[in-house]
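Excluded from the complex is one protein chain; the other protein chains are retained at their positions.
Presenting chain A:
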Amino acid sequence: MPHIPLPGHLPGITGLLEYSQESAQPIRVLTQLLLRGPSTLTPGERELIATIVSHQNECRFCTAAHTAAADLLLGDTETCHIMKQDIDAAPVSHKMKALLKIAGLVQVSGKAVTSESIAEAKHHGATDLEIHDTVLIAALFCLYNRYVDGMATVAPTDPDFYKGLGERLVSNGYNRLPNGYDHLK
């Protein structure tokens, strides 16, 4: 049960973003910009960064939601599945592997990111902007994961819930739905 009363039809982060809409607004804008805005990384690649960080933080809700979004955007379920076991074995570019490893280090601590891990990403063609966005996406999910679990929000066990949420993240992105979420009641 969540630590504060939250709407029952909005589990995980969704209820928190409705509970506190004023703080939700800049979080939504930042997420939309980083995960869906103009970038040389595809939305699918950026969802992989969100997924690996949420997975390492053991945040069930965020991991399942962003895995669902990444699966849809990449058109397969293997990439996320393999990445969670072993980044090097995932069917992604060398650049992406290096960026996912940087994200993994950010999950541990900002201080854990080494010059070597950055040099590896640059060696495989990562630009400064890609490195910047990777670090900020990873850091942002350290916020989300702690917010979601620190408030003890509900993580549904039904896989269909995340399929639906993944579809919403692909079709609508991270902006608040113009008419709110009453239709989900």
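Following the convention adopted for this analysis, a residue touches a chain if its C-beta (ideal position, glycine included) is under 8 Å from a C-beta of that chain, and two chains touch if they have at least 3 such contacts; residues count from 1.
Definition applied: contacts and distances are computed from a predicted model.
**Student:** Which listed name, "Peroxidase-related enzyme", "Putrescine transport system permease PotH", "Cytochrome c-type biogenesis protein" or "ABC transporter ATP-binding protein", is the one UniProt assigns to the chain that has been left out?
**Tutor:** Record says "Peroxidase-related enzyme".
**Student:** Looking at A:Leu41, A:Met83 or A:Val106, which residue reaches the missing chain?
**Tutor:** Selected residue, touching the omitted chain: A:Val106.
**Student:** Residue-wise, where is chain A in contact with the chain that is not depicted?
**Tutor:** 3-5, 16, 19-20, 22-23, 25-27, 29-30, 33-34, 37, 57-59, 102, 105-106, 109-111, 113, 115, 118, 128-129, 131-133, 135-136, 138-140, 142-152
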